[in-house]
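Step one of this worksheet: look at the structure below.
Only one protein chain is missing from this complex, and each of the others stays in its spot.
Order of writing sets the labels: A, B and C. Residues in every chain begin at 1.
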Amino acid sequence: MPIRVTVWNEFRHEKKNPVVAKIYPEGMHQAIGSHLRKASDLQVRTATLDEPEHGLTDELLKSTDVLTWWGHLHHKEVADAVVERVCERVLTGMGLLVLHSGHFSKVFKRLMGTTCNLKWREDENEREIMWVTRPGHPLVAGIDDHFILDHEEMYGEFFDIPEPEQTVMISSFTGSEVFRSLCTWSRGAGRVVYFRPGHETFPTYYNANVLRVIENAVRWAAPSGTSTPPAFGNRKIGWADVQP
Amino acid sequence: MPIRVTVWNEFRHEKKNPVVAKIYPEGMHQAIGSHLRKASDLQVRTATLDEPEHGLTDELLKSTDVLTWWGHLHHKEVADAVVERVCERVLTGMGLLVLHSGHFSKVFKRLMGTTCNLKWREDENEREIMWVTRPGHPLVAGIDDHFILDHEEMYGEFFDIPEPEQTVMISSFTGSEVFRSLCTWSRGAGRVVYFRPGHETFPTYYNANVLRVIENAVRWAAPSGTSTPPAFGNRKIGWADVQP
Amino acid sequence: MPIRVTVWNEFRHEKKNPVVAKIYPEGMHQAIGSHLRKASDLQVRTATLDEPEHGLTDELLKSTDVLTWWGHLHHKEVADAVVERVCERVLTGMGLLVLHSGHFSKVFKRLMGTTCNLKWREDENEREIMWVTRPGHPLVAGIDDHFILDHEEMYGEFFDIPEPEQTVMISSFTGSEVFRSLCTWSRGAGRVVYFRPGHETFPTYYNANVLRVIENAVRWAAPSGTSTPPAFGNRKIGWADVQP
Partner (left out) sequence: MPIRVTVWNEFRHEKKNPVVAKIYPEGMHQAIGSHLRKASDLQVRTATLDEPEHGLTDELLKSTDVLTWWGHLHHKEVADAVVERVCERVLTGMGLLVLHSGHFSKVFKRLMGTTCNLKWREDENEREIMWVTRPGHPLVAGIDDHFILDHEEMYGEFFDIPEPEQTVMISSFTGSEVFRSLCTWSRGAGRVVYFRPGHETFPTYYNANVLRVIENAVRWAAPSGTSTPPAFGNRKIGWADVQP
């Protein structure tokens, strides 16, 4: 059975900023989507902010195994009803991969329960080195012990997230800052991954290592088989004695 | 320096249900508060739903080190602005101890990012045994390897919370259900504790073991010394080279 | 590529105790192995204590993706050199599934760093109910929110293990004890799972739910693709600037 991926993108920078448009003429979602489509076991769709319901209809979410999320300047325009829908779907098992400035999305902040704030700097000479701190973790399959992004935005600690269940990569930057760059949490029956790189003015989503981690994350966060949804509510004494 | 505790209570059951009123004539907050007041290093105030701003003014929260929370049927009446204020205060370092049916409070659900749902049963013959799974943890100082509550409401798994940072006690019930009953998480600079027992129709908050855990939790969740609040936002290259 | 599983068994009870021999005429390893062999993507071998090097030669371990471990009365007879070899292989990525009384094996104790001690009782009327506390986790794919084992040995908390990375199932017993029954940790590049049930005098390893969890665990603990082994040691300044 294929993994059904939906790549969500704010898709505004690409329309307004010629620098971004040049790098991602069809949008970052297509750069990511094109890579994922090469894998025969991944079924890839895209959705963007300016579509009705931001493209995230109930139907689409119900048939999505993993959602990836890139947003930046227009987090506030994402309708609360859609945010609610996405979060509920995560809790019932959909995987969620939050990318870069998606750290400040309503969806991520709501699932984390924290501000998700951080330090940042845009500098054309900023270099990022991403270090593996959990070799053997499926998220870094095929990744060496570190890789370099010659140009990236800096994100620095303190990154206001709950203690990750797994801290898989940590970055250093030219300015000596560090950042927990690849982290996981569970929320309900769903797995949540945050992956840092992806500033819109750099061609990060063409980098082979970055794409490999994204692909790994999609596979890792996908739900595992058909499970009974969690059951809640009142139970009479004796109910547990009967094998479900 | 004393630890400034605020014991919050919905305080409605005690007014409407004679059974509850008989057990807690002055409210559960006073039962808990009376115990805490015996400790000379704890400065205890109380606050309840029907006070203006539910008693949780900005001034009170700023001068509160640890907030304990008991609510049940009227979670929805807690104003969103107050919920926001409480959560922000947790993120900047206030400890939070959520009790029993407070699992469904807006504050707890928001900090957890999950539904916080569970199974439950009220049965006068239900007995709870609470087992220590982290001996040596400050939350169970003075507690033996288990203790018994002869009458309690049943809460059963799956309890929809994020994987706890520390699972300190697990309960079993007459009906064979189990429940993670004493758990911790961090959110921002604050420590969050959930402690299960405390159904309003039983005298749970007079039980010496329960009171001991509450007192332990208040001490453990209190902020540690005066720390610089986390700093965020844009940073110029070179800033990190200067010792703060 | 198939997952190469080695099912290790002490295989002494089956030879000496007629009750056990009747339930597992070919040994518990064959009951487990027979189930796993039904899956076309699993390549299953077995190994036992009384074989040379306990069947765990360097060659076998190097070609093993996941090792399952059942031992009980003869932990001490497992040679230290073999223990060392197994642990080293885990650290470089082999999955390890420790079953039932394997909690006291040298291998498990060494990887955990604790005594792995617990409370226990053999009673023919002991019933175990196993509850899922992480729905959606691959280890419980296909498992309902709880299942019942009509006859099992009791294991009770405190179970002296490090705080699990993930606590996936918790058991209750007739005697009201609780136990963290399905837990995970990482050690080096390897994933370690502990799964509680499997007392030799009961037909536990024919139970469909138990076998499903074992099969899930084998898949989940298998290494992810071909990764560079972790690198250590002295590094000259500048080495990190070169993309590996």
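Operating definition for what follows: contacts are C-beta pairs under 8 Å (C-beta built on N, C-alpha and C of every residue); 3 or more make two chains touch, one makes a residue touch a chain.
These numbers come from a predicted model, not from an experiment.
Partners of the chain left out, restricted to shown chains and counted across the full complex, are A, B, C. Annotation: of A:Ser63, A:Ser176, A:Thr228 or A:Gln243, A:Ser176 touches the absent chain (contact as defined above).
Shown as candidates are B:Pro18, B:Pro52, B:Gly225 or B:Gly238; the residue that touches the absent chain is B:Gly225. When you scan C:Glu51, C:Asp144 or C:Glu165 for touch with the missing chain, the hit is C:Glu165. Only one of C:Met112, C:Ile143, C:Val168 or C:Ala217 touches the chain withheld from this view, namely C:Met112. When the full complex is taken into account, the listed residue touching the unshown chain is C:Ser186, out of C:Gln43, C:Thr57, C:Ser186 or C:Thr201.
Even with one chain removed from view, chain C keeps its contact list with that chain: residues 87, 91, 110-115, 117-121, 123, 125-126, 154, 156, 158, 160, 162-163, 165, 174-177, 185-188, 230-241. One chain of the complex is left out; on chain A, the residues touching it are 129, 131-135, 145-146, 156-159, 163, 166-167, 170-172, 176-178, 180.
The missing chain lies against chain B, touching residues 93, 129, 134-138, 140-148, 165-166, 186, 188-191, 216, 223-231, 240-241, 243-244.
By our rule, only the chains that are shown with their structure count from here on.
Shared contact partners of chain A and chain B, listed by label, are C. At the chain B-chain C interface, residue numbers used by both copies make up over half of all numbers present, so the two copies contact each other through mostly the same positions. Annotation: 32 Å between the Cα-based centres of chain A and chain C. Distance between chain centres (mean CA atoms), chain B to chain C: 36 Å.
Shown for chain C are the residues that touch two or more other chains, namely 129, 134-135, 145-146, 166.
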